[in-house]
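Report on one structure; see the data block that follows.
Heads up, one of the protein chains got dropped from this complex, but the rest are sitting where they should.
Each chain carries a letter (A and B) given by its place in the written order, and its residues are counted from 1.
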Amino acid sequence: MSETMTENMKYWRSVQYQEWTNEYKALIKDEFQAGDSEFTSLQRRDMLKLMGASFALAGLGAGCRRPVDKIMPYSKAPEGTIPGIPKYFATTRPSVLGAMGLVVETHEGRPTKIEGNELHPASLGAASIHDQAAVLELYDPDRSKVPTKPFEDGRIPGTWDEWDAFASDHFNGLVKKQGDGFAFVFGGEESKTLERLQKEILLKYPKAVFYTHNPILPKNSREGAEKAFGAGSRVLYRFEKAKVILSVQADPLMNGAQALVNARGFAAARKIYKAEEASGMNRLYAVEAGYSLTGTNADHRLPLAASQTPDFLKALAHELLPEKFAAVNFSNMRFLKALAKDLSKNKGQALIVMGENQVSELHALVHCLNHALDGQGKVFEVAAAPAVQTKNMADLVVALNKNQVQTLVMMGVNPVYSTPESLGFKDALRKAKILIHMGLYEDESAQNAHWHLPVSHFLESWGDAKAFDGTASLIQPMIAPLHNTRSDLEILAQIAQLDSRKGLDLVKASWAGINFEQALHDGVIPNTAYAVSSKTPVLPSLSASKSSSNIEILFNLDNKTLDGRYANLSWMQELADPVTKLTWGNAILVSQALSKELGINSRVTTRIYEADVVSVTLGSQSIEAPAFIMPGLADKSVVVSLGYGRENSGIIGNGVGVNFFKIMPADFALTAQGVQIVKTGKIEKLASTQEQFAMNADAIQEVSVLSLDNRDPAKLRTAQEFAAGAKIEKHPLEQLTDAWKYTGNKWGMVIDLSSCTGCNACVTACQSENNIPVVGKDQVMRSRALQWIRVDRYFTGDVSNPQSIAQPVPCMHCENAPCEPVCPVAATVHDTEGLNTMIYNRCVGTRYCGNNCPYKVRRFNYLDYSNSGNIYINPLDKERNTLLQMQKNPDVTIRYRGVMEKCTYCTQRVQEAKIAAKRDQTDSNHLPDGAVTPACAQTCPTKAITFGNLNDDQSRVSILKNSERNYNLLEELNTRPRTSYLAKLRNPNLELA
Amino acid sequence: MHRGDLVLDEDLVKRDELIRGGLSYHDVTEIVCKTAETPFLETHKGWLVGFAVAASLATMLILSIAYLIWEGIGIWGNSSPAFWAWDIVNFVFWVGIGHAGTLISAILFLFRQKWRTSINRYAEAMTIFAVICALIFPGIHVGRIWVVYFFFPIPNQMDMWPNFRSPLLWDLFAVGTYFTVSLLFWYVGLVPDLATLRDRAKNKISKLLYGVFSAGWRGSMRHWVNYERAYLLLAALSTPLVLSVHSVVSFDFATAQLPGWHTTIFPPYFVAGAIFSGFAMVQTLMLPARLWLGLKDIVTIKHIENMNKIILVTGTMVGYAYGIEFFMAWYSGNEYESFTFINRAFGPYAWAYWTMVTCNVITPQLFWFKKLRTSITVSFVLSIFVNIGMWFERFVIIVTSLNRDFLPSSWHYFTPRFWEPVFFIGSFGLFFTLFLLFVRYLPVIAMAEVKSIMPHGEEHHA
Partner (left out) sequence: MLKNYGLLAEYETPHAICEASEKIRDAGYKNWDACTPFPVHGLDKAMGLKASILPWMVLVAGITGCFLISWLMIWVAAYDYPLNIGGKPTWSIPAFVPPAFEVTILFSALTAVFGMFFLNGLPRLNHPLFHSKRFERVTDDKFFIIIEAEDALFDLEKTKALLNETHPVGIELLEEQV
């Protein structure tokens, strides 16, 4: 291959694109006699290569059009593979927050869907939106495919041979210098093999220095825990044991290492099905400046500026431990006292969770309070993790400016994008003589690199990673590298000049003595969790808090793109933010009061959300961003989310939103005082999926003017009312004609609004399971998003601090479906099990069904979103779609332009289960409970969605349907939905009610 | 009384109003055939200009349809929840216009309204062209036009049949039948007049064409007997048909569950609206044509006044329907229903609603005054108003009901894109192209019928 490359060199500059694809083809061809087939123990990988490659070339043109491409047949069928039957493998997604254990569905060797691993402590069977989107990341056509190097003013592809040549003599040189001037920037992910390799590197290059950069690293929390319990200590929460939870400036249900586990535990105590159970319900208080997902689930929420939080905590401390803490005056003593009373009343079951935007001392203080509330070992535990001492970016900038760094290796980080402008990293970087960047993408930091090395995706490589509680698990490849990439471990091994540089060997070497096959199978390595320490917390020395009255700004990690690393994943971009419902971009969120003060007039015009663009100035840095008026914010706090405004993320993420890293304080502080906000007079359109009902004062007023208050799609009750036997009103309606009988399976679904946190995991699950294409910002603004399940968000109460309810809405599969009789061609009809089926190749596209659906769950392919209209498509490069096609689920038709589509209850899974039952000679018309689980229900972190057979009165779903909270959406229309809801319960503190 | 009966004296006065100027049979023939017999080179400049404009707009429509099929209906602004918008609005608008023709021909005929004879040929032609324009929209608005044959009950390899429960299929039958019957009605009426042109034709081509289409008509009384019977039957059949067509169209909405659509008043309300818009369109077309084709003596003020009276009546009926809808919304006590109507009048689409009310209910009231009723200019201007108003009525019914239905989360304000107006204007282009061809090459007045109601006394014999 290298020959062809070198002789092509001279042409490259002109015809780069073509050459890349050529090389890509050549690479795929190569796969078949790829050298590393010495893994005789791993027949599967060879098969994966073969299939991966053939599919990459062939693509799956399944759908309304017959595929025009040829599909390469098995020359030799790999053992244990039945074509058409997916296989499931356990693996792990590494993250600085803690690894996530996953189960990956592979079809003929293509990973197509990611689900949680029930055995893994961080997952418990659930998977977050980011975990699920990893499969899209794998096939992202914008991933870098070859090593690149600078050439004149641009960059050109190089080859690994060239790199190897360069590496051997460059690193030999460094070895001679003891690694003097050799520096690394790591992402801070914790992995035994990685740590081992780092040690190896230090052996070779004693003078080498390691720096850590990762905006999503929970720095303050970790420092806070260490301040309270000593070095290396980490605090793990046990929400399921907590009766009263106070979240201070935190979002434990959406972000952080334990999000899924917290959500699971939190919801467990809110699954109240009988009046008498209501007393056991937990209560959540949220005290926050922004409006977090946790805030939307809170029973009581107090908007409070981050700057006033110290006072709040000290006042709370005084209430809880009067002897230890002096009294502090706080603005809302009524709330505080009621809260304190509630906490101390529930000693051993009360938990306070602290947000990342508060300094570590306050975290320590909170740990002390939790301890004082007798929570240690009950609602939280202290884990003894190894203490890590790393230098941060500030140190690196200093070192660079002192010319102490000649060779800098950046592994899986993108500091050029994700460091504050005022840190001056970009300029400092020029001081480095040799810059080596390893990453999935040729991102901002790769632009000036002397070598950008494309690394394999975690689904393509070997490795291991630690979960938040220390549990280690293995990362195994699901498919051979799609592109000419090496795993980061392999590259480190090369730098460390180890003899064995194969990922598998490296991992095996770290895990000698365990049952490797078993660990691979289970996806966890037993007995690797951190020991629980019983240290008691020490009170930190609290600095006198200085609360100021001027406007403060809060920097949050975006719920979807985090620090921007997922900016190029279209699923994330098109996902509606759980709270703002914004897609394709971020905005600066301001409270209504502040907007009036600043004369900001962002609003839903009759057409769309038109936001006033404001210029935000913090210190010396200034930036322009659209302002989004958000109820429930603390009056003087504005909230921005990081992770947008990428420049080199790929065609999806480039230029979407605003990059707030630019104005962030140099020390990465997540809050800052004294931000200036000035209206520029410009207008920007924002794509909010609930435009007409945006969380926008005007909209809410308009709606109440239109006497909509009595419209109550998401029913809400308090635990007290429920305990007192409050009934949800029912509209018993008679059927004029005899209803159809459903013997055998009668599928139905129940969605528990009380457990649903509104995290959107179901939306992404549905999108990846059902091959739902993204449509892009313009189409979203035209209200043409295709996601089959949407999470509606409703507000109740005062605009300054409303309560919010999330309501997932899939197809209701009405027995009297209004959509069916109006279809002139019978393209949507009921099947014998009561599914409202959609026959794509019968559909003519009159869209009458969409008009007649009272729930508006039908989606129409106005343009050819799956194929020619695909937003990834680049006319220059036909391979792009081929890559994306590899992600498609072969069990689900690709919809062509002009057909209606909607939730099918994952009918392909129903059929799979029935076929399996037939295979096993069991009764496929009476499947056991749990035999079928739709993607949304399967991934739901809180198990809010239950699916099953209504004819089996022992099935979970039948039992839930009998709950007193059960109600049908728009029941009065007599559509007889198969999907019903359990009314949301809130558990207000009567002293505050 | 029967068509063509001998005139009794007391009739003469009334008759004279209809056909002034004491024309002879031959004069009528001359007047009517003049345009059709003008050699191409002497074609009226105005006609040429008009035809050039109309034909180019029609071409634009055809090209845009090609683009639509290539790109998908995403080029329009339709969204969710407004899955239907201008496409169906235009369809209902044109179908509505298509109603006056058959109505004038059939119902007025059954009621022995002799004044119809001067205008029915126009009206029928207008019907056919309007229905052609109407049929285009449901045809092209579907997502996959290449499988549109799924609509028809044709045995096929899938062994699938259409769903006869769907109002859209009822539409297919109703509008399809309506088009066929109107076409036959028009043609049958044309046969004797085509024979006239045949017998007068100078050059071979026109002799051949008129000859073929007049099917060898020779005015035999034995033929006239069957002919009149057939014509009477067609009229009798068309009358319930014309009433049924717009009722069926209204079922598209009335049988849906959407608040603002699901109303029992729709069939009569739509029929009244259709007649309303149809007559308005006849006025819009006839008044200028009357001028340019010098038909003042045949289409008299009396005709225009009668038409205006009908516009006034139907307009008031439509206004009544608007009122009743609000009353029922309030009286039903259904919150969705009442919200829909408050939203119509005061929501984001209020502008459309009040445009509709102004054009359809308020302005026609001017026709209470005989002075205005008999003024050509006023009639023309008001007829334009009504056309606009009736387009907005359909827009209000379809879009404002759709854009805010049950669940507030899915509300979305529909806005058209560049292409919607292109298609709408294009359909007018097609309509006028056909219409101009009609006035140029076919007898615009039903000669045989006019002659049959003329005074047959010797005193009129030239």
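By our rule, a contact is a pair of C-beta atoms (placed from the backbone, for glycine too) under 8 Å apart; a residue touches a chain by one contact, two chains touch by 3 or more.
As the structure is a prediction and not an experimental result, all values here were calculated from the model.
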Based on the whole complex, identify which of B:66, B:212 or B:291 touches the chain you can't see. B:212
Among B:34, B:112 or B:229, single out the residue that touches the unshown chain. B:229
Candidates B:103, B:147, B:174 or B:307 - the one touching the absent chain: B:174
Going by the contact rule already stated, which one of B:316, B:387 or B:452 would touch the omitted chain in the full complex? B:452
Per the definition of touch given earlier, which of B:95, B:248 or B:299 contacts the omitted chain? B:248
Over the whole complex, note the residues of subunit A touching the chain we left out. 735, 737-740, 814-821, 823, 826, 829-832, 976
For subunit B, which residues lie in contact with the unshown chain of the complex? 2-6, 24-26, 29, 153, 159-161, 163-165, 169-170, 173-174, 176-177, 180-181, 184-185, 187-188, 192, 195-196, 198-200, 211-212, 215-230, 233-234, 237-238, 240-241, 244, 248, 251, 447-449, 451-452, 456, 458, 461
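Please note the rule applied: only the chains that are shown with their structure count from here on.
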With chain centres taken as the means of their Cα atoms, state the distance from subunit A to subunit B in Å. 57
Can you list the residues on subunit B that touch subunit A in the complex? 71-74, 77-81, 83-84, 138, 141-144, 147-148, 150-151, 158, 160-163, 165-169, 172, 252, 255-258, 335-336, 338-339, 342-343, 346-348, 402, 404-413, 415
Residues of subunit A touching subunit B in the complex: 606-608, 690-693, 703, 706-708, 710-711, 713, 779, 782-784, 790, 792-794, 807, 809, 818, 821-827, 842-848, 850-852, 854-856, 858-864, 869, 896-900, 969-970, 973
